[in-house]
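For chain A:
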Amino acid sequence: MEALNIILLLFMIVCAVAVAATRNLLAAVITFMAQGLAMSVVWILLQSPDLAITEAAVGAGVSSILMFAALKKIHAIREKGEAEDDEKAEE
Partner candidate 1 sequence: MLGRVFTHLDGLTAVALFGIGFALLLLDKNLMKKIIGFSMMDSGIYLFLASYGYIEGRLAPIYAEGISDPAAYVNPLPAGLVLTGIVVGVSVTAVMLGLTVRLYERYHSLDIDEIAEKIRREGK
Partner candidate 2 sequence: MMTMVWWQNLPLFMIVGALVCAAVCSVLKAKAARAVMAALSFLECCGMGVLLYFTLTKNESFVFAMGEIGAPFGNELRVGAAEALVGLLFAVIMFLSLLGGWKQFSLDIAPNRATLYGSVFCLLTAAMCAMTFTNDLFTAYVFIEISTIAACALILSRNWGRTMFAATRYMIMNLLGSGLFLLGLSMLYCLTGHLLFPQLGAGVKELLAANRYPMPLYLSFLLMTLGVAIKSALYPFHTWLPSAYSTSTATSSAILSSVVSKMYIFLLVKIFFRAAGTDVFARRIEDVLFLYAMVGVIAGSVYAIVQRRMMRMIAYSSVAQIGYIFLGIALGTEAGFAAALFHILAHSAAKSMLFLAGNKLRSAADGQDTFPALRGTAKKEPLAALAFLVGALSLVGVPVLGGFASKVFLAKAAVELGGWRMVVVLADLLVSTALNVGYLLRCALTLYRPAEDTEARPAPKTRDAAFAFAMIVLILMNLGLGVFGAPVLDWIQRGIAMFV
């Protein structure tokens, strides 16, 4: 148990550093999601199953889904807007 705990905690720190270092937003969101899932396992180890379920469903689940949706929206705008933007820049 102790070993699992240590591995998970280390994994979370590595994830946090990776999020800070990466420039790819999609990768950052996915890494963050992985960190949330590790967190939910840690909470089981800390004897709080309520938190584990909530973190998996809300923290790692829905909030990452919302981030993905926002990223997708931004991507759609980028593809559509790039042409317009270039025109403006040329002006």
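Regarding candidate selection, all candidates are chains of the complex that A comes from, given by their letters.
Simple rule for what comes next: contacts are C-beta pairs under 8 Å (C-beta built on N, C-alpha and C of every residue); 3 or more make two chains touch, one makes a residue touch a chain; residues count from 1.
Computed from a predicted structure; not experimentally measured.
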{"item": "In-complex contact partner of chain A, selected from candidates 1 or 2", "value": "1"}
{"item": "Candidate 1 partner contacts - residues on chain A that touch it in the complex", "value": "5-6, 9, 12-13, 16-17, 19-20, 25, 28-29, 32, 35-36, 39, 42-43, 46-51, 54-55, 58-59, 62-63, 66-67, 70-71, 73-74, 77-78, 81, 85"}
